[in-house]
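A single structure is presented below for examination.
Yeah, one chain of the complex is gone here, protein chain that is, but the others are all in their spots.
Naming follows writing order (A, B and C), and every chain is counted from residue 1.
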Amino acid sequence: MAEQTEVVSKRPQMAVEIAGIKLKNPVMPASGTFGYGEEYAPYLDLNQLGAIVTKGLSLKPKAGNNTPRICETVSGMLNAIGLQNVGIDAFIADKMPFLQQIDAPVIVNFFGNTQEEYAEVAARLDDLPGVAGLEMNISCPNVKQGGIVFGTEARAAQDVVSLVRKRTDKPLIVKLSPNVTDIRVLARAVEDAGADAISLINTLTGMAVDVKTRKPRLANTIGGLSGPAIRPVAVRLVHQVVQAVKLPVIGIGGIARAIDALEFLIVGATAVQVGTANFVDPNAMQTVIDGLEEFCQNEGIADINELIGSLKQ
Amino acid sequence: MAEQTEVVSKRPQMAVEIAGIKLKNPVMPASGTFGYGEEYAPYLDLNQLGAIVTKGLSLKPKAGNNTPRICETVSGMLNAIGLQNVGIDAFIADKMPFLQQIDAPVIVNFFGNTQEEYAEVAARLDDLPGVAGLEMNISCPNVKQGGIVFGTEARAAQDVVSLVRKRTDKPLIVKLSPNVTDIRVLARAVEDAGADAISLINTLTGMAVDVKTRKPRLANTIGGLSGPAIRPVAVRLVHQVVQAVKLPVIGIGGIARAIDALEFLIVGATAVQVGTANFVDPNAMQTVIDGLEEFCQNEGIADINELIGSLKQ
Amino acid sequence: MKNHKTIILSNQEIAPGYYRMRILAPEYQQLATPGQFVMFRVQHTFLPLLRRPFGIFRVGFMPADCDAMPEKEFIEIIYKVVGSGTEIMQELHQGDRIELLGPLGRGFETGDPAEEKILVGGGIGLVPLYMLAEKLVQTSKVRLLMGGRTRDDIITVTEFERLGVETYVSTEDGSLGEQGLVTSVLEQKLAAQPKAAVFACGPMPMIDAVQKICAGYSTSLQVSLEALMACGVGACLGCVVKGAGHSDAEPRYLCSCKQGPVFRAEQLDWSRLEQQDSVCGGCD
Partner (left out) sequence: MKNHKTIILSNQEIAPGYYRMRILAPEYQQLATPGQFVMFRVQHTFLPLLRRPFGIFRVGFMPADCDAMPEKEFIEIIYKVVGSGTEIMQELHQGDRIELLGPLGRGFETGDPAEEKILVGGGIGLVPLYMLAEKLVQTSKVRLLMGGRTRDDIITVTEFERLGVETYVSTEDGSLGEQGLVTSVLEQKLAAQPKAAVFACGPMPMIDAVQKICAGYSTSLQVSLEALMACGVGACLGCVVKGAGHSDAEPRYLCSCKQGPVFRAEQLDWSRLEQQDSVCGGCD
């Protein structure tokens, strides 16, 4: 009994490390669902998060798509925001000062429409103080190669990641698209190109129709599906990538509760991102963090790292 | 007023035709969710259906996977039944006599582990009376080619469909897997190989973990995600295929209500299949059929074919 | 076998975490046999998506009352709150509309009236045994061996007693009846009277132990199994269990929903049944 009491009362070690970035716990927001952090500051203690991940950033400000841009689906949502963002100059001037005050590593998500744009943003971020790491979103159409998406073609993915790798010494996380036949091929390509970690999944491509007007519900016709509905697909892809590469993996997709995050950790993700759930509950990440700690305590797990990759067959 | 009353009281024309098969209405079950029809006979008048689609059939009886084989997810379910079926001999002896009495076309879904097996089943079904058409499930691993899935590689898909085409004169519907980078490439490959129609989507590959036992929830680890959760992905893929090929398309994925079916018809599907929803409500297909008729009536649509492909941009 | 769109007549907590729900169910008096089950649709939305299977505890009717309400046929189910579906069920009220598919599956065979009948229930596994007891007491001596973790898991035993069933209660923590497992009670009874017929329902480890004991005395045994179910009607093949003589080369799967949930012990492959323990708690 004495022993059990001890196990229960001792707080588990929750810190993890990914690509050299030290996180208090494995929970961070997914890019584009948490703005630049400050939007959620009234609801959540940002210092408690494993990290902060910012909205996708490009070299120039980006307008984004026409409205409607979002649409609810069964236990999920479609979005076609179109990567609207303030551009790197305004980011540095207006957003970084707030982020630099937060006691959590800041990971900047970025993208480009050409290889050069990707490389350029990475270079600009490379010597920016307060940036702990970069997350490179390769789910963007390559305007030079006729619109094929960087992240769906191994060769294109490898090339663009290699180029970025040359321009930054910051930890480089590459974020994969799930809309591919074999995710392992993509994962290996970005590993070979010098990525330090992989995050997945970005949204599943989807569409919805307003049957009264017979128009697509999104102005852009097609959008990205996110939320609890997609979680089983995300868990499967993370499972496959963990087995295919040596890099650490960040699991994303439909996480809203601690048991959701645990699925990803158990299949081998070192950390997780919470996306759409932030909209449903601005306190979702704190709930996930608390739940993970409680789970470890109840199961007698002293260090959350013991859980990572602990899947039994 | 007189005119409006007339429009409202006249019953819309609900029949559609797909690959030469005449359907009373565009609604049929999805393979594997309706057994061999007789399981649902106590709950539903089978004669009211557009068609009946049977559980995937192989040359020899197939054992299927270990249990657990199913698992509920958020607004969806995973299954790894493993294509358990009675095999073609027992199908002909035990299942066809019942099906032959039904006043609705019978479409037999089938598969093989090798090209030859596919061709063999097709040939056996070719001269079976009471079979209106064949639906060929190409989401199976090709045992000869090291397990790559026929339906994820255009070359393999084209080869196996070509071979089957030579062995049957029955209308041949090829059912596509959604787990590919570009569905249009696959759709064109099976069109070139001589398919008469395309149906999609089969299930999305997914996985779930029991965080207490740390085991996958399915004995097979990985399974197929179906149900309302996946509908936006299915609508998007059907939309893309309709634009890529000239063949008629059958839309499948998360359909439970008339408004769900309408999304698929509006993007261009000629007919739809209802899968997981049959488990939720054994009367789901009747509800969809009635709802489609009511919709046409309310919107003043005299013939449901007017709806097909009527998407506005 | 119908899908009734019907209403809840009452829904009450009868022990901590155990609820008894009465549902308007026309035709069940005529159709339902002991050991059958229903598929209960919890909500009209898609969360939870699948119906939940529950054994039929009892079929009955309320006589026409002074409010000039007509006679009402009903069934009762008893459920334990374990997950997302039953959590919602406990909040349902009289008058709430629900859907009920049933009665489904194959129930118990009553067998030779001369034989003594021993019912073995573990926790919520007691449920399908009540209707069976109602039938068996008409012709045979019936004993109920009821086990649970604590006294909170011992439900409706007095109702069995009212039928004239001799009941034996055991709990793992000794908080009610004898301390220990229900299987030790069975062992004693069979040592005295091996010519009984045993009917068991409960958690898989209990069922497994019961089978070993009955096999030792060559006592006839029927068990009611819980398998994960999507359709309940034999269409999805999600609920299969391995039948006697099953091998990977020559698989013999039995459908729990249609060929079961009650099986004669001889029908099953007991060497592999332990795996059934992996009845998964669902993802959400």
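Just so we're on the same page, contacts are C-beta pairs under 8 Å (C-beta built on N, C-alpha and C of every residue); 3 or more make two chains touch, one makes a residue touch a chain.
Note that the structure is predicted; figures quoted are calculated from it, not measured.
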Displayed partners of the chain not shown (whole complex): A, B, C
Candidates A:26, A:50 or A:76 - the one touching the absent chain: A:76
Absent-chain contact - pick from A:133, A:227 or A:268: A:227
Sole residue of A:95, A:217 or A:236 that reaches the chain not shown, by the stated touch rule: A:217
Candidates C:29, C:45, C:94 or C:138 - the one touching the absent chain: C:45
Hidden partner chain, residues of subunit A it touches: 32-35, 39-40, 42-43, 55, 63-64, 66-79, 81, 84, 208, 210, 212, 215, 217, 219, 227-229, 256, 276, 278-283
Chain not shown, touching residues in subunit C: 45-47, 84
Residues of subunit B (touch criterion as defined above) contacting the omitted chain: 74-75, 228, 232
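Throughout what follows, only the chains that are shown with their structure count from here on.
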Most central chain, judged by mean C-alpha position against the global CA mean: B
Rounded Å distance between subunit A and subunit C, as computed from the means of their C-alpha atoms: 46
Residues of subunit A touching at least two other chains: 74-75, 228, 232
Subunit C, residues touching no fewer than two other chains: 46-47, 283-284
